[in-house]
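Note that this complex is displayed minus one protein chain, with the remaining chains in position.
== chain A ==
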Amino acid sequence: MSTATPTLTDAAVDITDLTVRFESKRSRTTAVTNVSLRAEPGEFVTIVGPSGCGKSTLLKVVAGLVPPTGGAVSLLGRAVRRPQQDIGFVFQRPALLEWRSVRKNILLQAEMRGLDRSAAARRADELIELTGLTGFEKALPHELSGGMQQRVALCRALLHQPPVLLMDEPFGALDALTREQLNTELNRIWRDTGTTVLLVTHSIAEAVFLGTRVEVMSPRPGRIVRTFPVDIPPERDYAQVMSDERFDRLATQIRGLLGAGANH
């Protein structure tokens, strides 16, 4: 299980002056520059920006998968130097093992970590029920729809009850209806588990609907241009939020900002 015991003063995620550059023989790209971001425990921070603005890189740095070029990153009060284990990661593609059933895909998390089997199995069953996968435990990934595959990926990311959940455009490949449904479910799961979420998206509606705070990034090299607190209560209903005038106002502001920042 996770060894994290964040104290009250520790942020779940703390990024200060982060710069990431990728260098190859032929080119040198700055993915993100001077990004500072702090997520308190239990917060749901959404990061919205145009494609290729380094949003995904930001998450990978937090996970310890990409080393920062400059600046500091800490997770639960400890500096990030190597791949972090106190996190759950959901990618845009489900990245499931196609030879494993739904249940066994979820349990991969426990096997790789060497967690207690029976506890993990119980937790997996809970998550299967929570995400509406009941009845599909033994199905193979190719037998499921994209939305259901992504639910499996979400269960896998939550199995070890990570204090921080990183999501990289998790619903980007889904159709609009499925996306709305999963947004509603994710909102409920976040409230149920109390985990800190960092979610990257290029959908303004998704960012505002899910976030307690929206960070807007500029095109590459990515910077955070503005932070918008979302003062809509955490328990959110899709239809209600969409017709809420606070939602409208925020979405319009963000859209204006992204439109102004874009080069095209």
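Just so it is clear, a residue touches a chain if its C-beta (ideal position, glycine included) is under 8 Å from a C-beta of that chain, and two chains touch if they have at least 3 such contacts; residues count from 1.
Note that contacts and distances are computed from a predicted model.
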Expected UniProt protein name for the omitted chain (select from "ABC transporter permease", "ATP synthase subunit b", "Chemotaxis protein CheC" or "3-oxoadipate CoA-transferase alpha subunit") would be "ABC transporter permease"
Among listed residues A:T33, A:S74, A:S101 or A:T212, the absent chain is touched only by A:S101
Among the options A:S145, A:T227 or A:S243, the absent chain makes contact with A:S145
Per the touch rule stated above, chain A touches the missing chain via residues 60, 63-65, 83-85, 87, 89, 91, 93, 95, 97-99, 101, 108-109, 111-113, 131-140, 142-148, 151, 175, 177-178, 181, 185
